[in-house]
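Heads up: the structure comes next, in structure tokens.
Just one protein chain is left out here, and the rest sit where they should.
Every chain is named by a letter (A and B) in the order it is written, and numbering of its residues begins at 1.
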Amino acid sequence: MDKVSLELGSGGKLMRDFIDGLILKNLGNPFLDELQDSAHLPQKIAFTTDSYVVDPIFFAGGDIGTLCVNGTVNDLVVSGAEPRYLSLSLIIEEGLPVDDLKRILRSIKTASKKAGVVITTGDTKVVRRGQGDKIYINTAGVGPLIARPSPQRIKPGDKVLLTGTLGEHSLAVMLARGEFGLEAKIKSDCAPLNFLLPFWRKGTKWMRDITRGGLATVLCELAERIPYSIIVEEEKIPLSPATRGASEILGIDPFYLACEGRAVLIVPENKSEEVLSKMRKDPLGKKAQVIGEVENKVGKPGELLLSTLSGGLRLLEPLTSELLPRIC
Amino acid sequence: MKEFRDKSIIRGLLTEIDKISARLKSPIKIMEVCGTHTMTIHRFGLKKLLQDAGVEMLSGPGCPVCITPNDFHEAAIESVTSRTDFILTTFGDITRVPTKKGSIQTTVPAKGSRVQIVYSPEESLEVARNSPEKDVVFFGVGFETTVPAIAISITDAYEEGLKNYSVLTALWMIPPPLRAIVQAENIAVQGFLYPGHVSAIIGEKPYRFIARQFGIPGSIAGFEPGDILLAILSILKQIEDDKPTVANEYARVVRPEGNLQAQAVIEEILETKDAHWRGLGSIPRSGLRPKKQFAAFDAEVKYDLRIKAGSEDLPGCRCGEVLQGKASPPECPLFAKTCNPESPYGPCMVSFEGACLAYYKYARR
Partner (left out) sequence: MCLGIPAKVIEINESGIGKVDYLGTKVKANLSLLEDVKIGDWVILHAGFAISQMNEEEAQETLQILREYASHLKE
């Protein structure tokens, strides 16, 4: 590959090869090599960064402003840290209406308040018309570690908990693009996951927010790291009827749809009931479900399996490339 | 409608299938012709359940993504990388097929050009209407289910005089490759699961020769797990009673005569042609292309693309036999060497559920 293609940014295999082959090869060090969502710095601080490039910048349920705060906040939460301080870098394309910018900044302000973080430093650049897609935002975040994720302690019988319905962010963005002539009442699920922080003290061994690649990709990545398999039950997975409808029309599997305010947790069996009922008390966790468990009797180590609605069993693989609507 | 996926109903159907297959010589080999059937069987985990019930499913040639020769994909890629102010519109699943020039997904378009994924041919027309300064080519790939929609986009463009729009057609018909499969000697396929939505267009008649001339049973099936299992049961009963026919197990959607309106549209706008199928070679009168009066909207003619389909085929490729259930993937000299998921040759390695790709993935676990 001599030119960077769009496919590289999609989060699939091409991106992973790029990270291994180019980034780690040139910059690798003990922190980076871990490839975690946040780095754990020696001062018991977690540090993370993310860039936000979304088209369109406004969609039902949020905008690039809500995204850039919540995305980084959530990376900290699932790493075992309490989100505290963010930086905010704006790269604005010449010609962006100031009203749009004001709207985005208001979203950032509201989202920050909700997530309990402060924007402490930042930067603004303006690029020529045509050299940027309206606005690109980068946020970096830090916060004190309150727990250490312990995936190495995961064992058979541990439960997989999903905090809510899948795929609404992805579909909301697709719909906002006006693609495919679809109309549906779907709002992005973009939200801060701070309400999950107390569960670190209730035995939670591992957490991950479900972003690009969807539930299947996130759980596949976990399965690959442990000497067991993971089985999830399709009928337990919460999906709104609108999501079910839109994804079936487009032929897209909801297990691969990105979210921006949902997470999956691995919790010991004896704590799962308690965590689930507490989670459901929060408005963002109302639809939480135990969707599966870690297994050592079915499948091979490293596999993610789905027990289907019809009683079959199939392998779920990680997303290898951009999710596409199909006709076939 | 949830009965079509219900666990206890599926179990009941499988029990019945198991009973009958036990009386016959199992495993019974049934070919599902349609890519969407392959998808449904995979999605609901039915393949193993059917195997346990004595039925082995073989994936057939009904996957337009898989059987369209590389040469077409490469022509599409070439057009968007070498022409400026050019928009290539395409269905999503076509874009992931790897070729020597990469896949449509990984292309870097020329200046002012782009690739746009569409859900319907109508959207491509919209793109052309909204961007009169750009040349728009719709990569129209499909079987009879999609053919009428693509044909209508051609007449719509013709009537509107939408000069910047044309279609790169890769249109295929289902009955000809089935004829090629049953005409071969010692075929392993004992029954066909006919594609429900292709049948909604063409009806039952085009398959009748398979039962009458070749004595092979088949059933037209819908796309829910319940539909597929009901159709498989019907095939097993036809085998047991030795009464091969074309049974319609999707009567709520498929009329015996098909969709006459759609057939008329096809007749009016398109003509048949000999076509080269990836892995199966040249099959007479198995493809469709726009009639000469629509030449201005036929991208192959408009841009003088000179697609030499089949020039890329490697000698030794045994997809044809694998597709018929007569050879297993490792028996093909190209398997895992020159033919692998990153550079596949035949449809069996392109289709995500193709025998060769499945074998390759399974063997590596």
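Just so it is clear, a contact is a pair of C-beta atoms (placed from the backbone, for glycine too) under 8 Å apart; a residue touches a chain by one contact, two chains touch by 3 or more.
Not measured: the values here are computed from a predicted model.
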Sole contact to the chain not displayed, among B:175, B:195 or B:244: B:195
Contact with the hidden chain (one of B:146, B:219 or B:324): B:146
Option touching the unshown chain, where A:32, A:127, A:249 or A:298 are the choices: A:249
Residue, one of B:71, B:123, B:204 or B:298, that touches the chain absent here: B:123
Sites on chain A contacted by the missing partner chain, in the whole complex: 180-185, 241-242, 244-246, 248-249, 251, 326-328
Chain B residues that touch the omitted chain in the full complex: 1, 3-4, 6, 8-9, 11-13, 15-16, 34-37, 62-64, 91, 119-123, 142-143, 145-146, 148-149, 152, 195-198, 200-201, 223, 226-227, 230, 251-255, 259, 261-262, 265
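Please note the rule applied: only the chains that are shown with their structure count from here on.
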Rounded Å distance, chain A centre to chain B centre (Cα mean): 34
Of all residues in chain A, those that touch chain B in their complex: 3-7, 14, 179-182, 250-251, 253, 300, 303, 306-314, 321-322, 324-328
Residue numbers on chain B that touch chain A, as the complex places them: 5-7, 10-11, 35-36, 39, 42-49, 63-65, 91-93, 95-96, 102, 105-108, 117-120, 122-123, 142, 146, 225, 365
